[in-house]
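Accompanying notes for the structure given below.
With one protein chain withheld, the remaining protein chains of the complex are depicted in position.
On to chain A.
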Amino acid sequence: MSKPEKSKAYWRENKKYLAILLSIWFVVSFGCGILFKDLLNRYSLGGFKLGFWFAQQGSIYVFVLLIFVYVLLMNRLDKKYGYNE
């Protein structure tokens, strides 16, 4: 692969990861914690109503996980394209 082609391919894969991770980011916070809160509140998780749990606990846990998954994915991607240092 020539240099510009390589960087284009790298950028495409990067954007694909971002699209997937940001969709999850949106679904757990704006989806489960806000838009579908009332629906989810019919179910419970221990002493929590589920929608309330997502809004005050669950979404934050997922946010932390998302960043670490991103770190792993990008480290692998950097290696694949030889951009790791």
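Quick note on the criterion: a contact is a pair of C-beta atoms (placed from the backbone, for glycine too) under 8 Å apart; a residue touches a chain by one contact, two chains touch by 3 or more; residues count from 1.
What we mean here is this: contacts and distances are computed from a predicted model.
Suppose you had to identify the omitted chain by its UniProt name; would it be "Transport permease protein", "Sugar ABC transporter ATP-binding protein", "Cytochrome c oxidase subunit 2" or "Sodium:solute symporter family protein"?
Matching the unshown chain against "Transport permease protein", "Sugar ABC transporter ATP-binding protein", "Cytochrome c oxidase subunit 2" or "Sodium:solute symporter family protein" yields "Sodium:solute symporter family protein".
Write the list of chain A residues that the hidden chain touches.
Per the touch rule, chain A residues meeting the hidden chain are 7, 10-11, 14, 18, 21-22, 25, 29-30, 33-35, 37, 41, 45-49, 52-53, 55-57, 59-61, 63-64, 66-68, 70-71, 74-75, 78, 82-85.
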